[in-house]
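Dropping a structure here in structure tokens format, bear with me for questions.
Removed: one protein chain of the complex. Kept in place: all other protein chains.
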Amino acid sequence: MAMTRLARWAARSPAPVFAAIGPGRQAETERLLARPGLRRAATPRDAAILLVAGDLPGDTAEALSHVHDQLPHPRATLRWQADAPDAIAARIETAWRDICAGERDEDDHLPDEPPNAWKGIGPHGQGGKGMMGGTPYGRPMAMTGTDIRDGLRLDRYTARFGPFLPMLPPGLVLQVTLQGDVICDLDVQAPPLAQAADADAPDLCAARMLRLLGLDRAAHRVMHGQSARALWLRGAVPKRIGRIDGTSARDRLIAWLAGDTVSVAPPDLPALLHGAEWAEAMLILASLPPSALIRAARGVEAA
Amino acid sequence: MQTVIVILGWTALAVLLARAMQPVADSTAPQAMPFLGGGTPDTHAWQRYHFRPYSMALLFVAFEMEMMFMYPWAVVFVSEGIKALAEMGMFLAILSVGILYGWREGIFRWQ
Amino acid sequence: MTLIIVLLGAAALIGIGLYGALSQQSFVMLMMGLELMLNGALLAIIGFWSLYLGGMPEGQLLAIIVMAVMAVEMAIGFALIVAVYRKRQADMTESIGTLKQ
Amino acid sequence: MTALLTLAVLATLLGGTLFAVALDRAYLPLLALFTRQRVETEAPDRLNRDLAPAWYLALAAIGIAVVPFAPDLALIDSPVGIVIWGSCEALIVLTVFLHGWSPNAPFPLIGAYRYAAIGLPVMLPSMFVLIAAALPAESLSLVAIVDSQREVWNVIRQPLGLPLFMVVALAMTLRGPMDYADAADIATGTSAEDSGAGRAVWQIARLAMLVSVSAIAATVFLGGPLGPVLPGPVWLWLKTGALMALTVWIGNRVARTTPSRMLTILWVVLLPLSFLHLLISGLIAL
């Protein structure tokens, strides 16, 4: 009885949605997630519903399965094709009610096996061979390598980030090597998915940057056509980052907040991000209008 | 006595509460993978992590010792009067030199 | 009786610290051994001060000095480790020896 | 008396946390988390994963236990109350670090280290303003600090104190501009791999800490239980609630800069400011 009461309360909370955004659907999806009955989850661990907007290209299928499997049970996937925003919002709310009632759940897409075969050898079942060798718990350990800043040869962590990372543009896959949180190596593995011109709308662009600055409420206000009402907005974005033909990330944020669209020449993406701290790199990416970013990433791929 | 008992008591209570509220975790291999927006990592995330402001951390450890002297100083400040102010002023001035030096060397930035 | 318990505990901490300082290959772990020995010293000082010296103010000052020594040891020790690692990419005690060459 | 004070601490913590949840409009989302599965990451440090939220919660309770509920009446009436709170702050940094370390995943790890970089130096202004408040009281005890504010509150006598302490409060409760552990650019950082009840407990502990920090600030700067007509605990609750609302408001309004920049600001702007604050407070106290 207590459980069902808890479930009923839970069903009244905003539905936590993690969005995987397809080509041409970025603006629509971002506006959908700003609705009152929905909550934009920054990580699938916090979400119950995976919203797949549009037709995802075939090469993102595996990534989508990864994200899908990372959602805690019970969970549901909703595909958003041609529905009106009202209709999909209603579908999400129904799904969330069903999830809370325990009537809906999905199994993993991927097989339940570790990334590498491995058998524990330590006294508590831990470990691989030697100090750093083997694949303990299914993965090797990071190894040392050169650093670009201070010459300490500490571990390099290499991973592919994206295509469905909320702070990156949808579709962009970056293979990044980090030392600490500084980007030591960067490779664009897939460009962002094509987006229509409405993704460049000043309010959406401003909202993306505001969210990175920790101002979720201000982002909400901007998307509903109000003023941002935030303190220390300009000062928080370092002046020197993201300089592309005369405008910096800070200038572009100011322009967006004033309601102007910004167009910049497609920058040299790896050069812009190489050596940046992670926080700066994310600000730089968010300070580029999607159209410029897509052209920049395609240019890298063609080269 | 009461201080120690209260602190131990709250700690024990919090541990019990947190244990009671968190059911045993359980998940499959694909579910357990670290979140990278669909991407995959090459290695474990635990690593010889390059903590960038390491010089700052060392400076901090040395500077923070001054607190040990400042607390008892604060208690006798009023009764010792201007002498206390002068002595602590000198002490902090000496330490500030170290901070200025560190600033000049740029240790408060990510190395 | 309390003093004896405290001092025996301090002796045990110093013994464990000595074991660690002598046996650990890694410089960082060696420093943990040193810290543990200083911890034992701190415990002994607190015990003596409180139960044997009748609360001489110098006793408290000595405890503060022990802590300052720990901070200095840590700051300089780790700075050395950073410097050595920059040159040698290793943190083992053996690699300090090769610095002489 | 001790039993009564224990109850008062519990009531403050519980009521304050409920108020904090309301300020964040998080009642239903928190409840919903308890219906969700708790995912375990690859090869986590289970011990520290389970202990970190518990310690965070315990530190919040210890922080409130130091606060006097009426003049001369605190559960922990220690002669070194503000040093106990200082230890709590140091242990919070450690706890948040452990929370980010334990899941063995990249974003929590980055969040943990960022928080260590910011959380350590943030303690310096906090210690300076608390020591400045101890000067006129001639004691490190919070009871004495309340006593010293019978004529004029510290917020007037030492005007820089409260703003500096608010920065610390934001850092200790992982909020707004000082929320380097759970920033958006690392997908909520140390919480990125938390799900289900584990996530809920951490968020609850974080809100409980908001009560604790605000209660300390209310005691040190706003005279704690002092006030006309109403009984002491009520004044304390009112002041704590007001400071909680202020902290949440600031947290939602102020933008977060990059960690590297904030570190420089802490050492180069806030630390000299707290030196200045100490000097002014010292001259006034003499």
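Labels A, B, C and D are assigned to the chains in the order they are written; within every chain, residues are numbered from 1.
We take it that a residue touches a chain if its C-beta (ideal position, glycine included) is under 8 Å from a C-beta of that chain, and two chains touch if they have at least 3 such contacts.
Here is the rule we go by: contacts and distances are computed from a predicted model.
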{"item": "Protein name (UniProt record) of the chain left out of view, among \"Cbb3-type cytochrome c oxidase subunit I\", \"NADH-quinone oxidoreductase subunit J\", \"Proton-conducting transporter membrane subunit\" or \"MrpA C-terminal/MbhE domain-containing protein\"", "value": "\"NADH-quinone oxidoreductase subunit J\""}
{"item": "Left-out chain, listing which of the shown chains it touches", "value": "A, B, C, D"}
{"item": "Sole residue of D:G86, D:P108, D:G189 or D:G251 that reaches the chain not shown, by the stated touch rule", "value": "D:G86"}
{"item": "Options A:A10, A:A53 or A:L154, residue touching the unrepresented chain", "value": "A:L154"}
{"item": "Contact set of chain B toward the excluded chain (per top definition)", "value": "1, 3-4, 7, 44, 46-51, 54-55, 57-69, 71-77, 80, 83-84, 87, 90-91, 94-95, 97-99, 101-102, 105-107, 111"}
{"item": "Touch list for chain A against the chain that is not drawn", "value": "121-124, 126-134, 136-137, 140-141, 143-145, 150-151, 153-154"}
{"item": "Missing-partner contacts on chain C, residue numbers", "value": "1-20, 22-29, 31-33, 35-36, 39, 42-43, 46-47, 49-55, 57-58, 60-61, 63-65, 67-68, 70-72, 74-76, 78-83, 85-92, 94-95, 98, 101"}
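Methods note: only the chains that are shown with their structure count from here on.
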{"item": "Set of chain D residues in contact with two or more other chains", "value": "34, 37-39, 42-43, 106-107, 113, 187, 192-193, 196, 259-260"}
{"item": "Interface hub residues of chain B, defined as touching at least two other chains", "value": "29, 31, 33, 35-37, 41, 44-46, 49, 51-52, 64, 110"}
{"item": "Of chain C, residues touching chain B in the complex", "value": "64, 67-68, 71-72, 74-75, 78-79, 82"}
{"item": "Of chain B, residues touching chain D in the complex", "value": "2-3, 6-7, 10-11, 13-15, 17-19, 21-27, 29, 31-37, 41, 44-46, 49, 51-53, 56-57, 60, 63-64, 67, 70-71, 74-79, 81-82, 85, 89, 92, 96, 99, 102-103, 108-110"}
{"item": "Residue numbers on chain A that touch chain B, as the complex places them", "value": "20, 43-45, 60, 62-67, 69-70, 72, 108-115, 136-144, 147, 149-150, 152, 154-155, 157-166, 168, 173, 179-182, 277"}
